[in-house]
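The complex is shown incomplete by one protein chain, all other protein chains being positioned as in the whole.
Order as written gives the chain letters A, B and C; numbering starts at 1 within each chain.
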Amino acid sequence: MNHNSNNTQAVKLTGEEIAKHNSRESCWVIVDGRAYDVTEFLPEHPGGPKIILKYAGKDATEEYAPIHPPDTLDKYLDKGKHLGEVDMKTVEKEEKEVDPDEAERQERVARMPILEQCYNLMDFEAVAKRVMKKTAWAYYSSGADDEITLRENHSAFHKIWFRPRVLVNVESIDLSTTMLGTKVSIPFYVTATALGKLGNPEGEVVLTRGARKHNVIQMIPTLASCSFDEIVDERQGDQVQWLQLYVNKNRAITKRIIEHAEARGCKGLFITVDAPQLGRREKDMRSKFSDVGSNVQDAGGDSVDRSQGAARAISSFIDPALCWDDLPWFLSVTKMPILLKGVQRVEDVIRAISAGVHGVVLSNHGGRQLDFARSGIEVLAEVMPELRRLGLDKKIEIYVDGGIRRATDIIKALCLGATGVGIGRPFLYAMSAYGLPGVDRAMQLLKDEMEMNMRLIGCSSVDQLGPEFVDTRGLSMHTTGVPSDTLGLDVYDPLVGPRESFRPEVRSKL
Amino acid sequence: MNHNSNNTQAVKLTGEEIAKHNSRESCWVIVDGRAYDVTEFLPEHPGGPKIILKYAGKDATEEYAPIHPPDTLDKYLDKGKHLGEVDMKTVEKEEKEVDPDEAERQERVARMPILEQCYNLMDFEAVAKRVMKKTAWAYYSSGADDEITLRENHSAFHKIWFRPRVLVNVESIDLSTTMLGTKVSIPFYVTATALGKLGNPEGEVVLTRGARKHNVIQMIPTLASCSFDEIVDERQGDQVQWLQLYVNKNRAITKRIIEHAEARGCKGLFITVDAPQLGRREKDMRSKFSDVGSNVQDAGGDSVDRSQGAARAISSFIDPALCWDDLPWFLSVTKMPILLKGVQRVEDVIRAISAGVHGVVLSNHGGRQLDFARSGIEVLAEVMPELRRLGLDKKIEIYVDGGIRRATDIIKALCLGATGVGIGRPFLYAMSAYGLPGVDRAMQLLKDEMEMNMRLIGCSSVDQLGPEFVDTRGLSMHTTGVPSDTLGLDVYDPLVGPRESFRPEVRSKL
Amino acid sequence: MNHNSNNTQAVKLTGEEIAKHNSRESCWVIVDGRAYDVTEFLPEHPGGPKIILKYAGKDATEEYAPIHPPDTLDKYLDKGKHLGEVDMKTVEKEEKEVDPDEAERQERVARMPILEQCYNLMDFEAVAKRVMKKTAWAYYSSGADDEITLRENHSAFHKIWFRPRVLVNVESIDLSTTMLGTKVSIPFYVTATALGKLGNPEGEVVLTRGARKHNVIQMIPTLASCSFDEIVDERQGDQVQWLQLYVNKNRAITKRIIEHAEARGCKGLFITVDAPQLGRREKDMRSKFSDVGSNVQDAGGDSVDRSQGAARAISSFIDPALCWDDLPWFLSVTKMPILLKGVQRVEDVIRAISAGVHGVVLSNHGGRQLDFARSGIEVLAEVMPELRRLGLDKKIEIYVDGGIRRATDIIKALCLGATGVGIGRPFLYAMSAYGLPGVDRAMQLLKDEMEMNMRLIGCSSVDQLGPEFVDTRGLSMHTTGVPSDTLGLDVYDPLVGPRESFRPEVRSKL
Partner (left out) sequence: MNHNSNNTQAVKLTGEEIAKHNSRESCWVIVDGRAYDVTEFLPEHPGGPKIILKYAGKDATEEYAPIHPPDTLDKYLDKGKHLGEVDMKTVEKEEKEVDPDEAERQERVARMPILEQCYNLMDFEAVAKRVMKKTAWAYYSSGADDEITLRENHSAFHKIWFRPRVLVNVESIDLSTTMLGTKVSIPFYVTATALGKLGNPEGEVVLTRGARKHNVIQMIPTLASCSFDEIVDERQGDQVQWLQLYVNKNRAITKRIIEHAEARGCKGLFITVDAPQLGRREKDMRSKFSDVGSNVQDAGGDSVDRSQGAARAISSFIDPALCWDDLPWFLSVTKMPILLKGVQRVEDVIRAISAGVHGVVLSNHGGRQLDFARSGIEVLAEVMPELRRLGLDKKIEIYVDGGIRRATDIIKALCLGATGVGIGRPFLYAMSAYGLPGVDRAMQLLKDEMEMNMRLIGCSSVDQLGPEFVDTRGLSMHTTGVPSDTLGLDVYDPLVGPRESFRPEVRSKL
């Protein structure tokens, strides 16, 4: 029986038959009830062959689905390797080893707080950390190297303090603003984050629904778990979406993607410029290791395992040669406004203005790329005075992302000159923990916080915000302090409050 | 039997009868032995209907009393809804669920330190934290958002260091000063704090007595648990009180309050300007949640529960439209000196001087309103040099509140130019833990500390204090430090002192 | 039988007889085998009557000895109240309550590290903390208020970094220098600290012996446990001592003390100017409380207990009126060089020069007086450039004390312009833990450290040290950092190193 090219067969394949092809020499896998011959594809797999071979002759759907959009196999695997439908009843269900970590997680899920107990964006993260699968949590939460920038992103906002004004009529507060010509109800957008199905089986479309409800823009990620069209199809009415783009080495593919996005109504093209190579995220790698690598003892440096976590698995197509010279071409192939996502110094903002793009996102990729990159908000505080000095501050729109968790963070960014801010992980965590209601409540909490804090800073609309409302003197101080005086701390007897008293009458009772 | 308007009845209502009115359709509650029909009032309740419905058909006194002044029902509920006295013997005592938290608290109360063990204001807080009811503690101790400003308030004083002078005759120390024309024995006043009965069944009158004993001024809060008149009635001799005012949307009410206060002898009117909307305090909300919300799973963002803690419950009347244009009216309706409480930038101090008010309180509302508002003491250090530069420093009196826990804090504020400081929470904690003796001792400790520290700084009276005695170079640095080097700290082997020696002769004995 | 004035009796008093005088009305106590009638003295006792009444009718030696020099009763109690010798066999030995703290301490003493295990001055403190009596430790180790200055004193040295030079011949190192004309072998002196017998039954004479061995100067404290003459008698050869002086309200007494000191050969008079009133040290007070106060519930602020720890008990004679005008008198009554101990600002150093004194000690009294006083080393860094600017830097000798624990600290002080440094607590701890051998080793360790560090900084003698060897840019930054991001820290998942591997072959073995 020859299955090659046989994708119109009536007779379904059996599990038994597929199970024979369980080696590097002949490797079949099942995905979503269909079988595929991936033998020749093994060496090309961006995530390395090892992870595929783990499922050779078996059903790989559970591992495959969250990290590949549904149209991946159609796009990347020769039709001749599509073997056809499988009679899933004949596929042996694998007895999974009882994973004590997973059992504990299930218990935590059973006891998870109800949605009303979440009072701020941090709370969703606290819940997600407890209820998400370990590997999914590791992928979402990890950052580059020592995760210094990852944490600095939010921490930087703590170095900015307010100079509120009082006795201003703040009865009605208008949070709305305009981003790339679109009126939105509050100055944040849902920024692009990869692999939404790791957190929720429906993936990025949940965010589409949340964004619609709160009238904010969603940026569609190149590396979504849902296909681009699925996410666009979810759009309703005059809802606006943008596209985040990793530029492919093959510009024809890139052109196709851009043209398709424009045709489907995307209103902005955000070219990621901070990721010529996707970052090493050791937390992610360590979590992945326990899955695939734990019983292999390699001998030396040569064989350093390159299948390092989810990030690497999905990004090998990105073009590290992308440069300023490419911008005219981008401007020529689309009418969408073009923005550079990941700019990190004032010189490059000025160059972007010269290059004729419509905006930049000051971003360090959520702390996932270059550790010790400064926070977007710090770069913003450096960029705007210089642009004002040069009379360039009205030339483009400037966005910031990274570390935004509170409405005060949004207000700080706007005070310093941002048009708006991107928020990514917090909505992923809300979605992972509570689905759409979580995303909905997260956005509502931000609105509630922002309305109140606008009142308290003394501004009734966002156009009133400006640098005179913030004190940023501590913002660019990156100090670690002198290493601790270990012996001194050890001998110091800390002060304590009054001790409990055991009065006779109490003592007798106890 | 029709009880409508029947408030002269001889026959008392029975618990059984009231218990029938236990729903949204007909909701009666008992307060202080009298029944009220609050069915129509439910949607108007500032704290939301949910908390009232919890007591529908039951005795609500315990919950009601600490957070409503005694004259509230007379003022806000139509007389026709006053149903008359209840025969309390007929009201079923509710079997309270045994609350393990409460049982533990009672044990802590039994073992609480005696008053003499409190050596400073922090000690009262340490005791209060252990012996207060959880919800009361949460209401008093909570702050806005991440409680950064809450903690910064005291922390800011730690950034100010002394430059004491020596060899000055400090045999006799005079701590007295004059505030708005009143001679006081030490330069602090008891600032306004809400809901005193949460901490002590007698409420704010305890503070009145303490202030009298130590000859300091009490500022009466709008949101006291005692009624304004009760607090004024407690005054004796030439004791002086001020009024803190939340401005009502209905200016007629505001006018009545001001005129009444002036008539009753208040010597200063402090208009709160930092609270157009009362703050979200998540610690308070979380504590409240466990009371009322825990078995309700809401579906989405729309239904975000608005009954968020005690703060919201009591503040819906405040006018967010209050602005500078309103000041002439205030100046026209009273002869009391008017001060703005909650000013936070030098520009607004200057504007306040132009507006003709008599003073300002540099304050961020104890960290309960806008998180990342700077401390009053930091603002003071910014304000005074600018006022001196403009020749305005003698035009008004400047007060500071927030974070004052030590006499050194008071001295620092006076060195920087404050006329005096307000102290709030510490006296609440002293009162909650030990009643009047606690307040008395707290004030005495401050006097003892201040007398000593005046000697040590080399000043025998408060008018000698000035900026040359303090080093404030670190005051306005708001830095967080680089996020910790997790891996590095993990591998570092800290130095330790000498280990115990097990000499043979010792070993043999053990 | 009348014992009044009967101090030549042959018949000894009996315990039984004394035990009758156990009240405020008639209060006798035994000290060192002799009885005293202190009834009339009770109200005058600087430490308050309560602590004496605890021993009314009993033997008070153990409590009395460490905190009173042997000649105290002769000096302060009328001879008529000296009742004569007691037959100690007849005095009932008090059954001491078994104190579990004390039992644990005894165990720690049995296991204490041997002297050779102490490699630095911190190590002695670590041992002393474990083996000293709780109240003695509390007295030595405590500081003012929040003990911020106490800790800042050493911490300040951590803000000073070296700029060493290399390729200098450092074969032989000369640590010697000259202080007030005396050649010493290393630039530190043993500064005055009170109540040496709390740590060691022999008291300050142990320090005399240690100082002699290492050829350094000892400053004799006014509040020593040994009498002044005992300490001077212990001197040998050309050993040099200085006198630390608390100025008595009665200048006649002060004059007598000074003249006696000069007559007995003291070579310097250090007048303490930072202690018009001795500090409140809450750790000391809390430790004392458990001794005397724990079963007394006082009612209010009036009765704040004034017998607050050892410091207060011994200092009531100090004159808070001492001022600059008194200095000519001091200069007139002695030929000893006069230095002011406790100067804390450059203005006062300049005034001291004008006043004609011979030196100052920049000191905050070991952090025991005014909290938030800056460290002596920080003041030094402020003082010297100003003196150099005015051409006054050679006019007097400048010393620093507070927080010196390492030879690098001494070198830093000398680089910044100090003639020498005072070291107090570390030698007390060494003495308390190990007696004279401890003091000896502590001094030797400092010499070893200093010789090495002189080599490493590239200076072969102390006169080569100068400001070009230190970087003090961080010295005067008193910042606290933004309060911690509690929620953020809570959700952050710290990076960890590789986990243990349970390979099959390992697992099978375990």
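Note that a contact is a pair of C-beta atoms (placed from the backbone, for glycine too) under 8 Å apart; a residue touches a chain by one contact, two chains touch by 3 or more.
This is a predicted model, so every value here is computed, not measured.
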Selected from B:Glu147, B:Glu234 or B:Asp326 as touching the chain missing from the view: B:Glu147
Out of A:Asp59, A:Asp123 or A:Glu397, which is the one that touches the chain we can't see? A:Asp123
Out of C:Glu147, C:Glu230 or C:Asp274, which touches the unshown chain? C:Glu147
Contacts of chain B with the missing chain: which residues? 120, 122-123, 125-126, 129, 137, 141, 146-147, 151, 154-155, 158-159, 282-283, 286, 294-295, 297, 405, 474, 482, 485, 487-488, 490-493, 495, 498-499, 501, 503-504
Positions on chain C where the hidden chain makes contact: 114-117, 119-120, 146-148, 150-152, 155-156, 158-171, 213-214, 406, 408, 436-437, 440-445, 448-449, 452-453, 455-457, 471, 473-474, 477-481, 486-487, 490-491, 497-503, 506, 509-510
Note that chain A touches the chain not displayed via residues 108, 110-114, 117-119, 122-123, 126-127, 145-146, 148, 273-277, 279-280, 282, 285-286, 289, 293-294, 296-302, 304-305, 319-324, 326-327, 340, 342-345, 347-348, 369-374, 476-483, 485-488, 494-497
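One rule holds for everything that comes next: only the chains that are shown with their structure count from here on.
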Determine whether chain B and chain C, two copies of the same sequence, contact each other through the same residue numbers or different ones, counting it as same when over half of the numbers at the interface appear on both sides. different
Compute the distance, rounded to whole Å, between the mean C-alpha positions of chain B and chain C. 42
Give, as an integer number of Å, the spacing between the C-alpha centres of chain C and chain A. 59
Of all residues in chain C, which are in touch with two or more distinct other chains? 122-123, 126, 146, 282, 286, 294, 297, 482, 485, 487-488, 495
